[in-house]
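As you look at this complex, bear in mind that one protein chain is not there, while each of the others sits in place.
Moving on, here comes subunit A:
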Amino acid sequence: MNKTVNPKDLTLDDDNGPLYAAHKKVYPQSVSGTFRRIKWGLMAFCLGVYYFLPFVRWNRGLGAPSQAVLIDLPNSRFYFFFIELWPQEVYYFTGLLIVAAVALFLMNSVGGRIWCGYLCPQTVWTDLFYAVERLIEGDRRERMKKDKSSDPLKLERISEIVLKHSIWLMIAWWTGGAWVLYFNDAPTLVKELVTFQGPMIAYVWIGILTATTYLLAGYMREQVCTYMCPWPRIQAALTDEWALNVTYRYDRGEKRTSVKKAAELRALGEQVGDCVDCYQCVAVCPTGIDIRNGPQMECIQCGLCIDACDNVMTKIGRPKRLIGYDNDINIHRRQEGKAPIYRIVRPRTIVYSAIIAAIGGFMIYTLATRSLLDVNVLHDRNPVAVKLSDGSIRNAYTVRLLNKSGYDRVIAIDANGPANATIHVIGIDSVTPDRPMIVIPRDSTSELRLLVTAPAENNPEKSVPVRFHVTDIGLGEVASATDNFVSP
């Protein structure tokens, strides 16, 4: 039977039917254990990379940027250690994004929301902000007490609040500061910034990222994951029955009984659950949920409840991992008295791994074999062909030469097309008129107007292919492009 409630009777704070829920502040308790250590390690690694990578140097020769990782927007270049990418090579990023997406699928099918729980910037920074909060204001109970207290603020409490927000703001400011260093030479920009001579746009971006970091990690926290981020919804759709998720093993836990009563019942030889209803898993949860209610959208699967529960189980002398990485299949198998099975290797994970390997391998191959000399040819559209006074036919092309290497090149242009055709480059006085030679400066493109003329007696058919070869005279590197030679 459904109990009918008039919406007029519903209040904002009524658990049964508020239309808008007030934010319930979460006070995660500190915890130690395996997963906490993994999280500290990953946090140190991720933040270390983020904050210090711009200062890593890489020698590319004189005149080229010496920053290992640099996004050079004014010159449209991306530098990553030995790799230098041009805007037209954006497909490498596409490939990288595909690999990243499939890697996420793979993580999900192996161990659930690994990304959310350990690697996502929202999680990492929120974790860091919680650590600061805990250090200054104390652990869960103290913080709850201080927040609830209606006593007038004392100097000690005020200084705590000021200190916490100052440290938060400094972390947030450093986060914004590191961001802009990826777009400029880091040491130079730091010098400019501290002497207030940096570009306005850098200060603006530092300001924006300081504000977002402070707000998202200091205030929004789990609300970002629950309400703002589309990732949890996508990831929920990617999981399957074999994926290991942070799971309360209710086959072992139920029925929940107090430690004392459990001991008594066990002495009588009765079956009792291991869960002692201590709420430690809830106390440490950064999203404030109860993992014992089963898989939930809010759960970022950070594994801290596993640590909390393990500590309790150790204390009361019961086996660890009442909460652990597991799935429903195994819970049912144990209930039926069978041994659990773990299928990390299964068609889904094999396919994902194969896709990652294939795309990753293809990208590495193309990157390793990509030419640093390139040529693009565009046939004149209007007119497509010109008849000259002696009856010969001439086609004009716009030729774009790309020299992606760090040195100037001398190149020669040949065209293989209609018989006895001659080529000429407008504005170039080459010492070898039949085979124009020009210099392309390093790390740049040159656009030329090139004419191909076929003599009257060899007027080709309506259209014949013509292949342009660009040869680096010094290195012998060749790039080519094909177009057509058209008769009127």
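Here is the rule we use: contacts are C-beta pairs under 8 Å (C-beta built on N, C-alpha and C of every residue); 3 or more make two chains touch, one makes a residue touch a chain; residues count from 1.
Throughout what follows, contacts and distances are computed from a predicted model.
Comparing "Fe-S cluster assembly protein SufD", "Cbb3-type cytochrome c oxidase subunit", "Ras-related protein Rab-5B" or "ABC transporter permease" against the UniProt entry of the hidden chain yields the protein name "Cbb3-type cytochrome c oxidase subunit". Only one residue from A:319, A:391, A:433 or A:474 touches the chain missing from this view: A:391.
Within the complete assembly, residues 1-7, 10, 12, 16-23, 223, 227, 380-383, 386-391, 394, 396, 426-427, 429, 447, 449, 451, 456 of subunit A touch the chain that is not shown.
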